[in-house]
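Every protein chain of the complex appears in place save one, which is left out.
Now for subunit A:
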Amino acid sequence: MSVSTSKTPADETRPVQEGEPLLEVENLGKHFPVTAGLLRRQVAAVKAVDGVSFSVRKGETLGLVGESGCGKSTTGRMIMRLLDPSFGKIVFEGQDITKLSQGRLRPYRRDLQMIFQDPYSSLNPRKTVGAIVGAPFRLQNIEAKQGVKKAVQEILELVGLNPEHYNRYPHEFSGGQRQRIGIARTLALKPKLIVADEPVSALDVSVQAQVVNLLEDLQDELDLTYVVIAHDLSVVRHISDRVAVMYLGKIVEVAERSDLYERPMHPYTNALLSAVPIPDPAERGDRQRIRLQGDVPSPLDPPPACRFHTRCWKAQDICKQVEPPLVELSPGHQAACHFPENTTVSATDAVAKAAVTPGTAPSEDPEPAE
């Protein structure tokens, strides 16, 4: 399918950027083989990510949300080339990095960094903070002006750690401080793009807010671009400029932050948003809840056509037969649904048309009553 409509400057809200894409992902997918028998014959594939396309502009933050198992972390790891994609293309600063060898990729590692979820397992317990944060300098053979130690201490200060902690070990720090060490390590080489995989979900609420604020300050200060992977919709709303919602290996909706949270189009996004508990007892009774039934289907055997149809309350026959393409229904707002909400009738027609034109699909009547 891959209807990755290139971004028009119309949907630019942040005035600073010129809309130049830093990272482009086209129809990216990862199928993990399932093998059986003596010969390790492949009998099935876990379709963790099944064709996602998006782009990230310089200086913006793209949030990637979804439930566990939807492929958001796999997508992040593929962008980092920690996992090799099964198909698709990753273009970073105009250069296709999908097939680069590890050696050729090394210069790009400087620009592409990752923050991991668990600050306890992502730091080597045998190394001091100085060695951990200084490792990127060593690996990339970079001579810091006043020596690596000085450079590391500056970074530690930047992320709000005491530079005197240079010789301490990770276990001497609290969870929030460890996450800061992880952030310091990613910042060592002044990267352009940081993929943050659940950067705050392992932290306490009060510490979470500190790290979120830190990430925002660093973005302003160092002109960073983030891809933030998270399951917490309120955190994502707070830090993202644009948000992509994933379900079972596909992107179902991409939009500007305010657009997505105020006018969600895809039923799944609606359901996700209405499931978030609101910390206000006064609203307890009044909220209209959409309750999804059951669990996310297995990515081993995802439902045909629209993958959400097994849990969707709006599903019609067409949802089981024709896969809805990701189309732009309003400026900067893409959704993949036959019966999107918060939209006009003409938009529904647009989906129907887009669904029929490229595909081999049977020509179903696109409007079997609303």
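A few notes on this one:
As a working rule, a residue touches a chain if its C-beta (ideal position, glycine included) is under 8 Å from a C-beta of that chain, and two chains touch if they have at least 3 such contacts; residues count from 1.
Convention: contacts and distances are computed from a predicted model.
UniProt records the chain missing from this view under the protein name "ABC transporter ATP-binding protein", selected from "Sarcosine oxidase subunit gamma", "ABC transporter ATP-binding protein", "Stage V sporulation protein AD" or "Coenzyme PQQ synthesis protein D (PqqD)". From the options A:35, A:124, A:234 or A:344, the residue with contact to the unseen chain in the full assembly is A:234. The chain not shown here is touched by just one of A:126, A:171 or A:291, and that residue is A:291.
By the touch definition given at the top, subunit A reaches the unshown chain through residues 67-68, 174-177, 204-210, 212-213, 216, 231, 233-235, 237-238, 257-258, 261, 271-284, 289, 291-292, 294-296.
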